[in-house]
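Left out: one protein chain. Kept in place: all the others.
Labels for the chains are A, B and C, by order of writing; each one numbers its residues from 1.
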Amino acid sequence: MKLYEYLAKDIMSKFGIPVPRGSAADDPAEVERIAASIGGEVVVKAQALVGGRGKAGGIKFASSPAEAREIAEGMLGSELKGVKVEKVLIEEKLKIDKEVYVGIAVDTRKARPVLIASGSGGMEIEEVPEKEIVRRLIEPPWGLEAFMGREITRRLGLNGPVGGKVADIIMKLYHVFTRCDAELTEINPLVISDGNVVAADARLNVDDDALYRHPELPRVEEGTPTELRVKSMGLSYVELDGDIAVMANGAGMAMATLDVLQRYGGRPANFLDAGGGASVEPMAEAIGILLSTKPKAILVNIFGGITRCDDVARALIKVKETVGFPVPVVIRLVGTNEEEGVSLLRQHGFEAYRTMDEATRAVVEAAGRANPWQ
Amino acid sequence: MKLYEYLAKDIMSKFGIPVPRGSAADDPAEVERIAASIGGEVVVKAQALVGGRGKAGGIKFASSPAEAREIAEGMLGSELKGVKVEKVLIEEKLKIDKEVYVGIAVDTRKARPVLIASGSGGMEIEEVPEKEIVRRLIEPPWGLEAFMGREITRRLGLNGPVGGKVADIIMKLYHVFTRCDAELTEINPLVISDGNVVAADARLNVDDDALYRHPELPRVEEGTPTELRVKSMGLSYVELDGDIAVMANGAGMAMATLDVLQRYGGRPANFLDAGGGASVEPMAEAIGILLSTKPKAILVNIFGGITRCDDVARALIKVKETVGFPVPVVIRLVGTNEEEGVSLLRQHGFEAYRTMDEATRAVVEAAGRANPWQ
Amino acid sequence: MAIIVDEKTKVVVQGITGNQGSFHARQMLAYGSRVVAGVSPGKGGQELDGIPVYDTVEEAVERRGANASVIFVPARFAKDAALEAISAGVSVVVIITERIPLHDAIYIMAYAREKGVTVIGPNTFGIISPGKCKIGIMPHQIYAPGPVGIAARSGTLSYEVAAALTGAGFGQSTVVGLGGDRVVGQRFVDVLKKFEQDPETKGVVLVGEIGGSAEEEAAEYVKGMTKPVVAYLAGKAAPPGKRMGHAGAIIERGRGTFESKVKALEGAGVRVASVPWEVASLVKEVLGQTIESEQR
Partner (left out) sequence: MAIIVDEKTKVVVQGITGNQGSFHARQMLAYGSRVVAGVSPGKGGQELDGIPVYDTVEEAVERRGANASVIFVPARFAKDAALEAISAGVSVVVIITERIPLHDAIYIMAYAREKGVTVIGPNTFGIISPGKCKIGIMPHQIYAPGPVGIAARSGTLSYEVAAALTGAGFGQSTVVGLGGDRVVGQRFVDVLKKFEQDPETKGVVLVGEIGGSAEEEAAEYVKGMTKPVVAYLAGKAAPPGKRMGHAGAIIERGRGTFESKVKALEGAGVRVASVPWEVASLVKEVLGQTIESEQR
């Protein structure tokens, strides 16, 4: 779960990290009030979970509350890199003496958190040359200690009181990381301004699988309404821009199905992993959702392991008998309880292929026919 | 710092450990009210930091509030093993199906916490045969995990829901241990009663050196008024029952001085470690306190390291010139700035020995003369 | 021979009284795995098809000599279960549970390193050395004993590949499910090292996917290997920034792309199949070469 900048800053602030004075709003009048209460020049920042907001016009400065309102009117409701902006954050404009980057991520290779810092703040860390980056693996269960903050700060070339403040912020960022079950947390840039150190931008991505133990954290849902609906059923679903709906069991199998489909000239409309031993009801519901996206054809690719072929057959039959299939449905069905499943399908007028190869070719051909939705 | 049972139980209760219904009081009328509000039979427990309270008459049962009051009247203000009872704890009387012991201490040899449990609750753990004791070293920084509580519980022969409750209490006791910077924490006995598990007695000794980071913990001061006064000066002082006051620099040196004194037939009145580089003022104040205990003689044994002999001489001179020495003061003074110190002493009519041997013999002889305080 | 698990492996099933645990305990037993005990806190004393159930893994190790554990407990208790198994002295812990918090997985792996225990998973279908020992949830009829080692990040896709291999007459020494999460106990490179040492294994198949850097690391290691390696990678059609079912299967901030993985593997001499069923013919090609070179 990715948190908006203003939410990430709220949390960091609770952990004692200094953030700019400011507040978020979804209404231009409110923006004007906030800008007036801050006084002086302000910055208006579109709250959207996209990278490179600045270049895309999502960060603008205003020298008066009226100008801030005007900017917000332009931003609110508009799309930034394809994402609708629903809130803006209005903050004091910072004087910038120096910008640094500090972030904590997980080094999956080492299975440990890693602290990353750089004197080149403001840039995406991927674009900073490796020699300008300070990395420190954090050894669990020992964790990050205060002295490590000082060591990192020293390597960034910061010392004296500012060095002490940055070291302290590094420790607090680590607390954010561990206590919020973060996948990633970043301050970029961390701005040094007249001896003060302030988190000018903030990122906090929380592990979805750990949300159950964080009732205190806000919830941000990302995805189309259909994606969110399928997600709430406990299944994995991703919308794509093609016209063939895909259901498979297992994430790897679903991805491979998309790949093969594309290889044969098909364009997948989505990715649905109905694996993990889902029973008839949710499978039928998921197929119903696939239909609701109005594809030209549906490909069902099942290699039954925990997933039982007869359950898949029953789910398909249930959909056929309730909402019906207005588009061709191509089925590949092998594995656990294969015979029973195939036989059930036959009884209800479905045919099933034995190989991915055949099924994929067939669905591409079927989708090539006239669109039944028009 | 040793906490009274009622304070230890308050804290354990905050950590989720079940304790008997009850409350502490220092007034018999209040005892009667508490007993009445509990209802039924109660137990009245003298709050005193001594072992073996039960055998010494510090734990009594009452079948009515009036009887509880009567018992409390007898206990409050009385001495239990030489310690004045200022409060009693009144609790519901527990039905006891089984008693177990659980405690966490520090294994100084291994430099790790150690969890100790036994099915023989109610006894002092030192008296339980080793083979009936379950020990588990706790590896820092890993700490105690829930499964370890289950393993210990299993070794105690407890299972089912009661086993689960005991395992849970073990985890919570570990939280008490770590979050309160405990030296030792014990529940003895932990009573199993009709499927419930309750901490019937509780001990919690907090590390004095960690108190600075525990403003939330109550403070209990143990010692005579003089001991507390010297302690507040940052020096180590212990009252003994002899008649020769002893000041030395360094804890080992002070202990050795007592030993040698005793060997030559002297009886130490106290132990004062004035080491650690104390300056003239506190040393003079400490000598004044030694005098206030009205010894027959004073032995000052200094091997100057950080402690400077001239500072010791100045402290003695200061005391002589202000309050004066009504008793013989025998001085051994060697080490850092020895010549200057000895010369200063001579100028002010003191003599100083060079060896512990001579000085100790001399002070024993001096104390053998008539008592100047009578 | 085989890697990690074999006929000497004695399995304890943690969470044996749950639906998944009891079903798969029976399946493993039916396959011939030596399932010697189950664990379910508070339910010690029960039995499941003759398998004794204990309150702790410690007991399963003490009384039944268990040396491997498989975990079916729900995600929020999985960390404790895994630490328990690691502490109890088994040498292999297979974590089937999915959706274990990332920080819990990191902690489990740190404890496993400290104690020298091999962790498979989390979010894995398990591990099988066909004909010797199955620990997991895979449909075992698709496997056959033989010379090919398989390491896979995804379950069903590896079934597809294993079935194709078996169908083409290539049995497997051991099939390892690494798990679909970002942080897992065994990565390709760890398993490759073991396959390289295993006399029974003549060649290795990697079933990878987008996200992370496990395939790139593997490629580095393959350069020094004596045994041939074939790979199939899923996710060519996946768009960046979308998590494709597995926590680990996401192209994030430009890393872990299909192209970088194929490039790295091919650069190391790995034959990369363009469709899953092509793996069997590539294995035939490379194992043929191996056998020829051995015969020279």
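Please note the rule applied: a contact is a pair of C-beta atoms (placed from the backbone, for glycine too) under 8 Å apart; a residue touches a chain by one contact, two chains touch by 3 or more.
Keep in mind the model is a prediction, meaning the values are calculated, not measured.
Every visible chain touched by the undisplayed chain in the complete complex is listed here: A, B.
Within the complete assembly, B:G275 is the residue of B:P28, B:P65, B:G275 or B:P328 that touches the hidden chain.
Checked against the full complex, the candidates B:G22, B:G121 or B:G304 give a single residue touching the omitted chain, namely B:G304. For the options B:A117, B:M253 or B:L299, the residue in contact with the chain missing from this view is B:M253. Which of B:T178, B:S193, B:T226 or B:T293 touches the hidden chain is settled by the complete complex: it is B:T178. One chain of the complex is left out; on chain B, the residues touching it are 51, 106, 108-109, 111-113, 124, 126, 139-141, 178, 181, 183, 207, 209-210, 212-213, 236, 238, 240, 248-256, 258-263, 268, 271, 273, 275-276, 303-307, 334-336, 355-357.
In the full complex, chain A touches the hidden chain at residues 142, 145-148, 150-151, 154, 159-161, 163-164.
As a convention for this text, only the chains that are shown with their structure count from here on.
Because contacts link each chain to all the remaining chains, their graph is best described as complete.
Taken residue by residue, chain C touches two or more other chains at 111, whereas all remaining positions touch fewer. Among all residues of chain B, those that touch two or more other chains are 142.
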